[in-house]
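For reference, the structure is listed below as structure tokens.
What you see is the complex with one protein chain gone and the rest in place.
This part shows chain A:
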């Protein structure tokens, strides 16, 4: 599982339209490559973390609240699950990081 963190605000602030277009094309090309090769198992991009709600245990009951608003950089933004070696997964992650300069996390999905 290759995970990307952060929200639009964090990633795209002060970026030029050309940079954004380039990033979008880069991501779409990579996504298509993973589909075409049959490595892609699942993938999703999540709605911006500013739209998230959190359910917390407060005063003995679960309470939903808006947010997180702080630490958006640590919020999951999207993921690919690919059927591949760790080496290949790291290579895919590296190709994104090379462009965005934002960190990606790679973890193995556990066997049942």
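One rule holds in what follows: a contact is a pair of C-beta atoms (placed from the backbone, for glycine too) under 8 Å apart; a residue touches a chain by one contact, two chains touch by 3 or more; residues count from 1.
As a convention for this text, contacts and distances are computed from a predicted model.
Remark: of the listed names "Iron (III)-transporter permease HitB", "RNA polymerase sigma24 factor", "Probable ABC-type transport protein, ATP-binding component" or "Regulator of SigK", the one matching the undisplayed chain in UniProt is "RNA polymerase sigma24 factor".
One of A:37, A:51 or A:65 touches the chain omitted from the figure, and that residue is A:51.
Summarising the interface, chain A meets the missing chain with residues 7-9, 12, 14-17, 19-21, 24-25, 28, 31, 45, 47-48, 50-51.
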